[in-house]
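Only one protein chain is missing from this complex, and each of the others stays in its spot.
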Amino acid sequence: MNTPWVQTVVEHAAISVAAMGGVLAARGKRIDLFGVVVLALATSFGGGTVRDVLVGDLPVAWLRVPDFLINGTVTALLTFAIVRLWALPRRALLVADAFALALFTVIGTAKGHLLGLSAPVCVLLGVITGVAGGIVRDVLLGEVPLVFQPQIHLYATAALAGASVFMALKCAGIRGVAVTGAGIGVVLLLRLLGIRWKISLPIFEAGRN
Amino acid sequence: MNTPWVQTVVEHAAISVAAMGGVLAARGKRIDLFGVVVLALATSFGGGTVRDVLVGDLPVAWLRVPDFLINGTVTALLTFAIVRLWALPRRALLVADAFALALFTVIGTAKGHLLGLSAPVCVLLGVITGVAGGIVRDVLLGEVPLVFQPQIHLYATAALAGASVFMALKCAGIRGVAVTGAGIGVVLLLRLLGIRWKISLPIFEAGRN
Partner (left out) sequence: MNTPWVQTVVEHAAISVAAMGGVLAARGKRIDLFGVVVLALATSFGGGTVRDVLVGDLPVAWLRVPDFLINGTVTALLTFAIVRLWALPRRALLVADAFALALFTVIGTAKGHLLGLSAPVCVLLGVITGVAGGIVRDVLLGEVPLVFQPQIHLYATAALAGASVFMALKCAGIRGVAVTGAGIGVVLLLRLLGIRWKISLPIFEAGRN
């Protein structure tokens, strides 16, 4: 997030994959076209909105920069059209969601760093920005968010690791697009490994009554 | 929303019908009197709160103007009393919700216009303000929001059309209460037509697997 164009590219990429994830999550739920677009935009802008509100950077970004809204809306409509024509595997949702998680985590962490917040707070802001969009999407659909589902592996943990690597490299004085790439790569790698090999943390089962 | 008294009347009307909608939605859910009032207020102030937070106009309006709170609370208590005495048809909820959708959509759009935001952003802010109260109400009750339900017709679409008409008239330089009335009328007409004749947009079913 060192140069403006990297920031812009990463934000647009995040909004696009989140919009795809929103449309894919609506599949089979009998939601009409407009509801699907609303859901896609809520997924795309949920994370950034929560982040901007928490740090008080208002009005939120997407009210100021119309490009983001146009991107989210067009991506949602295209995805809607594509999914009506071709049957995509269930895994497509998980992969789109993984990319959105990775990109938004690094965007949120970088924003905290830009605002001069302390390193642990930047990491937390990154995790919140990363998971919030998916939580908003799932709550609106009346489902338990992916981040809390038992069969979902290395979710918030992946975001935490990526945000930590990003901040560690920043604090070590490294600059350039490599830091952004490293942060995104760590989240994505862990999350995709989690999906592929079902790696998981201890589950909360023992001691119940 | 050109003269202060129009704005005040529309806001109070919106808060009243939203509070009625909140109480009606709680019916048959075994919620106590106080929970019902909390739910009614969440429905009444959800939309405006989301709007004020997004544009950074804080503290939110209802913390500054106690009249709105008094209106919402009294309306909720009266509706609670009436519904315990007379059985209202299920349609009463849909009609109260339609009025709240129409009024809040125009209030939100007008606020964006007042803040000097661009026309598409004003329309979006209007749709968000319109649908947010009902979403908050339904999420709190553990239900899929009306806006996403398959059997609900022309919901966000109605809000979009009304907000667009409002902004088009404003941009055309028309002033006075007629613009507000036109915006409200379009939302209400489309939504009530949707309820009556079950007009709907394409549903998201094809291509699933």
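Going in written order, the chains are labelled A and B, and every chain counts its residues from 1.
The rule is simple: a contact is a pair of C-beta atoms (placed from the backbone, for glycine too) under 8 Å apart; a residue touches a chain by one contact, two chains touch by 3 or more.
Just so it is clear, the structure is predicted and the values come from calculations on it, not from any experiment.
For the chain missing from the display, the contacting residue among B:V6, B:L94 or B:L141 is B:L141, taking the whole complex into account. If you put the missing chain back, the residues of subunit B touching it would be 26-39, 49, 53, 56, 58-60, 63, 66, 69, 80, 83-90, 139-142. Residues of subunit A that touch the chain left out of the display are 53-56, 58, 117-118, 120-121, 124-125, 127, 131, 135, 139, 142-145, 147-148, 150, 153, 155-157, 160, 200-209.
The definition used in the following text is that only the chains that are shown with their structure count from here on.
Note on chain placement: the centre of subunit A and the centre of subunit B lie 29 Å apart, centres being C-alpha means.
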